[in-house]
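After the structure tokens below, expect a handful of questions from me.
Only one protein chain is missing from this complex, and each of the others stays in its spot.
== subunit A ==
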């Protein structure tokens, strides 16, 4: 299944035609579904169902937007998406795929239903193709909508994360907020989006793997990890702080650059 995942991702990334992109996304969705429902737990099945429904909707919307564009402009090229309506629909489709507010409701529950490694894949690998698509179409997207969604994501991710006890849900919300950061800068400097994504992927991978090795899935379990693997616990601390964006750590870099870019655009 991992092979099909990789196939799907590569297809989407390297595509030039909308249908190719769509196909790659569909392969991804289908490939990860069995991985989500591997444990045959009712919650996993529920997560799989939710995931499938949202992703299917999103892919349909994607196709729909590309068709509108094709109908209006005759173009199937990804970088030439110029019709405003299709841009809007595309934005919402990608938001649904990524998990941006107001299309984020599925994300925490899906992440909670899977095991930690699958959750890792969901957070990092599955985000990659949609972000690539955004990157490619970034010049023609509507900044207002993007900014609106991004700000809401950042805020909501923070607020919702406060009230959680399950670590996977917390990580889901952290992912939502990071996505917010990524989206806000995409109309002005897409490279920063990519930088943010790479660093985020790195940090989240570290976090997920650490949590996986200590088998901590709840905050109460997390409390006692220091007895099992003290060094790893300390490393986890630093990684989490980096995720939060504390200055001397790496996580601060994308935030700083994004804010600088936004200030230049008079939006700070």
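Keep in mind that, in the parts below, a residue touches a chain if its C-beta (ideal position, glycine included) is under 8 Å from a C-beta of that chain, and two chains touch if they have at least 3 such contacts; residues count from 1.
The rule is short, and it goes like this: contacts and distances are computed from a predicted model.
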Select, from "Proteasome subunit beta", "Large ribosomal subunit protein bL21m", "Autophagy protein 5" or "NADH-ubiquinone oxidoreductase chain 5", the UniProt-recorded name of the complex's unshown chain.
"NADH-ubiquinone oxidoreductase chain 5"
For the chain left out of this view, which of A:27, A:63, A:134 or A:160 touches it?
A:160
Decide which residue listed in A:4, A:142, A:213 or A:250 touches the omitted chain of the complex.
A:142
Of the candidates A:20, A:33, A:70 or A:88, the residue in contact with the absent chain is A:88
Positions on subunit A where the hidden chain makes contact
49-50, 53-54, 57, 61, 84-85, 88-89, 91-92, 96, 102-103, 105-106, 108-109, 142, 145, 156, 159-160, 162-163
